[in-house]
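One protein chain omitted, others in place.
Chain lettering (A, B and C) follows the sequence in which the chains are written, and residue indices restart at 1 in each chain.
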Amino acid sequence: MRRKLKMGMLGGGPGAFIGEVHRKAARMDGFVDIVAGAFDIDPVKSHQMGKELNLDSSRVYDDYKKMIEGELAMDKKDRIDFVSITTPNNWHFPMARDFLKAGFHVMCEKPMTITVDEALELQKLVEETGKVFGLMHTYTGYPMAKLGKDLISKGELGNIRKIVVRYPQGWLTDALEKTGQMQASWRTDPKQTGAGGSIGDIGIHAANLAEYFTGLRINEISADITSFVEGRPVDDDANILLRFDSGAKGVLFCSQISVGEENDLAIWIYGTKKSLEWHQEEPNYLYVKEGNGPMQVWKRGNSYVAEMSEAAGRGTRLPSGHPEALLEAIANIYNNFGDTIRKREDNLDADEKLISDFPNVDDGVRGMKFIDTVIKNSKGNEKWTSI
Amino acid sequence: MRRKLKMGMLGGGPGAFIGEVHRKAARMDGFVDIVAGAFDIDPVKSHQMGKELNLDSSRVYDDYKKMIEGELAMDKKDRIDFVSITTPNNWHFPMARDFLKAGFHVMCEKPMTITVDEALELQKLVEETGKVFGLMHTYTGYPMAKLGKDLISKGELGNIRKIVVRYPQGWLTDALEKTGQMQASWRTDPKQTGAGGSIGDIGIHAANLAEYFTGLRINEISADITSFVEGRPVDDDANILLRFDSGAKGVLFCSQISVGEENDLAIWIYGTKKSLEWHQEEPNYLYVKEGNGPMQVWKRGNSYVAEMSEAAGRGTRLPSGHPEALLEAIANIYNNFGDTIRKREDNLDADEKLISDFPNVDDGVRGMKFIDTVIKNSKGNEKWTSI
Amino acid sequence: MRRKLKMGMLGGGPGAFIGEVHRKAARMDGFVDIVAGAFDIDPVKSHQMGKELNLDSSRVYDDYKKMIEGELAMDKKDRIDFVSITTPNNWHFPMARDFLKAGFHVMCEKPMTITVDEALELQKLVEETGKVFGLMHTYTGYPMAKLGKDLISKGELGNIRKIVVRYPQGWLTDALEKTGQMQASWRTDPKQTGAGGSIGDIGIHAANLAEYFTGLRINEISADITSFVEGRPVDDDANILLRFDSGAKGVLFCSQISVGEENDLAIWIYGTKKSLEWHQEEPNYLYVKEGNGPMQVWKRGNSYVAEMSEAAGRGTRLPSGHPEALLEAIANIYNNFGDTIRKREDNLDADEKLISDFPNVDDGVRGMKFIDTVIKNSKGNEKWTSI
Partner (left out) sequence: MRRKLKMGMLGGGPGAFIGEVHRKAARMDGFVDIVAGAFDIDPVKSHQMGKELNLDSSRVYDDYKKMIEGELAMDKKDRIDFVSITTPNNWHFPMARDFLKAGFHVMCEKPMTITVDEALELQKLVEETGKVFGLMHTYTGYPMAKLGKDLISKGELGNIRKIVVRYPQGWLTDALEKTGQMQASWRTDPKQTGAGGSIGDIGIHAANLAEYFTGLRINEISADITSFVEGRPVDDDANILLRFDSGAKGVLFCSQISVGEENDLAIWIYGTKKSLEWHQEEPNYLYVKEGNGPMQVWKRGNSYVAEMSEAAGRGTRLPSGHPEALLEAIANIYNNFGDTIRKREDNLDADEKLISDFPNVDDGVRGMKFIDTVIKNSKGNEKWTSI
């Protein structure tokens, strides 16, 4: 029996993209109610969204500080259990900090902060407050990513030698930000998005995915980042050589000017015994290859998948051949985050290892260091820079 | 502004498959609340499910008749707006009939009934009561199915000449029903599932999809149905030649003994100018082919899709490259069904043509006639039987 | 050590399609020399082709009868060993008959003849003369078709229950024959092509492939054939239900008006244990599926393929990942045909079972009966017609 958690929301106002995605994912399984929010920097728009969501108007706030006040003023049992932060990046840090301090659990969009220092401060704060902190590295929620992780951790691939991870998009091929398009505007504005452009928006997803699958850590990089679109103050393309702590090597490239590509995150991992391949755009399949045997296509929803990976089985709703996709992956992250809260607060009987399978504040710190190191290396002449 | 509709549920108790699927889909977009239900033929299990769903126990009923009584006893504003029927097939007719008569809108799983006569009675009743009736032909909810339908209705393919539709599954390759598996048991029991096995369970989806895409009607068939698994009282495989009212020809085959296939519904439609191809297991792509030009892969979430098909655009939640899947397709059917209710009851301002895009009682009648005709033709020696 | 065989050719003049294909395939492995021919019904064109082929002009003939005379007039060691017949269909029978009678081995394009009676006569003649007769059912030459055959014959799939085979093309979507296009003209002219249109041109390939893979024999069919293009005297589309001698069921459909399809022959075979799938357009892969394990993609050129199928290994020239295609498949048929000749005439040391793996006069008889039965059934009202 799972208690329905009460969720508050920051961002996700009219015209926003990722906020509504969080809402759909959080609602899907019936374990979360969205009850409060400060949805937009413009209070009028925030209230408009609250109305569309059929929220009690007293729980729709003008800004996030008033939301903290308002929620703290309520009976504990009526307050939100956690807040989801889905604003532009520059707001993540102050919001997360203040909600943690006020005693709320936090789910935060990536990148966690704008600077490494902020990230470290948040890491410290999570430890001090003991609150549950989730970071929305969306793609780790896919069952087949969990299967891949478990195949590797169980030694099926042998020792990992090489990792290739790519994340090409094409939506910023032209200067879309000059047309007033909301997403393009803030994501190419260093004040709102941080120092990284494509590297901060999607490159860290790729880096995080490589580490999630393998359990290895990137410890040196050599990078070549570019702003192909004239006048764009942040990078829109990045090519990076990777070295991992174990001696594994790799390549990571991401781009927002790869015209015609949509959201083509994909990963190839080569071990001494077998290799695997996974594509986000066709997430229900995991390819396993070996030297002298047929290629295997593992398909989500089958019992042989759940037998190899309890985490994949837990993150599966539909039988094989009935495809699941991105919203379900995000819902998986919400479910593990939620069960971790329930275990702490309600003594939910749940396997700690399984429910802790969601990206957290440590991933956030690693992500910020990754962005920082890539930008530093790109500017200088040294070949390798340590993270 | 959409009013949140209150949904009651029949079926979907512990161990059921499709009921929970309905719940996730109905919840996703935030426009439906599940508030009541008779979830299982066993009242104990019904209450257990109600508890898991965090429902008010007064709204969890022992059986569907008590649910009608209970809901009617409430203030109209608190009553369920509609009921979703997700029980084994034999219950569809009496439940739908009684809820319609009691003044509720109805969403019903397919096949609509067990016999053609029941289907005709329901059709009459829907007309008499004026209630909104939805039939869960799941696959028509996919945006790329809607795109295909619109490409055809706008004449992009020319006149349709040939249609191939297949629906192979492999889960009944062995006598799974003898192991006590719940799904296999009732779906191979003629008393609960009706006279058709694979033809009733999935063949009618294929027939419905062919008619949905093309707007044509199957009017003659020649069929060869088989029960490959010894002792199985219903068919588990069907091969059927199709003739459409327009003179188009076609092939439909479905199977539950196609070992290794999961849920491989796919359709090919050939016109005088172009053809198209769509696969349910990779639902985000629609292939358009012509005689002398590159094959086109239309991908969900792009503006060129929404420009060709308003219905596809309306049924899309996520940007291109961020895959959507089956739950979202079902949610689309719930949304159109729900908006049709809202338009009638709340004067929601919505395009009648767009919101009426969900399978209805007429599709249910056609489906029952299709099953009936296939079984009749299979038993006899005449080559062609009219539907 | 293989003797280089001397090949003569009938058809394959300027503008022809399949003749040059035979030449490339026959030359590829260095075991055949093309030394003589009557390449066109027009002697001028025949000599023009001979010149392009750098042939000795004394071996280029005005017609096939003169070719028989001319070759018989030479020393036996200089004569052609065999003739390849690549003319329009109506010539196959007289040419094959006369060359067999004159003591030559024969490779013949499909369909073998125009009528069943001719086919039976040829069958008798092959027996009487003891000459080697090959029939160009091209697609049986692919290594992965051989692998599929061997997987089935070794019992990997269990008992075969269902077979789906399709062969859609789109090149006759419009009345191409009215533009004077050579291929379209004779292939839609019953005098040259025979009574079957699409069914004779490609449908028999599909039927042959189903029998090749499974070793089963089609013994009853129910067919619906159509001429969609106005004024076309032969069918351009066919949908057929199949029943096999073992009790297996199936579907075969072929078409030349499936606009946008190229040469999309594909087959699915379902057994009690596993199933397989193969596509001619991507011939280097064979898909093997089972109920509870990953789908396997077997890839040409690997040792695990050769270990399962000696015939596939024998028909492979390049390592895995270095694709082979149609010409190589045809060359495989030539190689087995040639080695059968060498074994008889030169006592080549070769495994009879392996080298006899090429389509022969019995396949030709079955093909003609298949066409005949399909046309008969399509015209009448009986549901099933025996072959």
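Just so it is clear, contacts are C-beta pairs under 8 Å (C-beta built on N, C-alpha and C of every residue); 3 or more make two chains touch, one makes a residue touch a chain.
Since the structure is predicted, the reported quantities are computational estimates derived from the model, not experimental observations.
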{"item": "Sole residue of C:K299, C:K369 or C:K383 that reaches the chain not shown, by the stated touch rule", "value": "C:K299"}
{"item": "From C:D40, C:E261 or C:D339, residue that would touch the chain that is not displayed", "value": "C:E261"}
{"item": "Residue among A:R79, A:H92, A:H205 or A:K274 touching the omitted chain", "value": "A:K274"}
{"item": "Absent chain, residues of subunit A that touch it", "value": "161-162, 164, 166, 168, 170-171, 173-174, 222, 224, 226, 228, 237, 239, 241-243, 249-251, 253, 255, 257-261, 268, 270-275, 288-291, 295, 380-383"}
{"item": "For subunit B, the residues touching the chain missing from this view", "value": "288, 292-299, 302-304"}
{"item": "Interface with the unshown chain - residue positions in subunit C", "value": "1, 3-4, 17, 20-21, 23-24, 27-30, 34, 51-54, 169, 261-264, 280-284, 299, 301, 317-328"}
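By definition in this document, only the chains that are shown with their structure count from here on.
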{"item": "Rounded Å distance between subunit B and subunit C, as computed from the means of their C-alpha atoms", "value": "43"}
{"item": "Whole-Å gap separating subunit A and subunit C, where each centre is the average of the chain's CA atoms", "value": "55"}
{"item": "Multi-partner residues of subunit C (at least 2 other chains)", "value": "288, 295"}
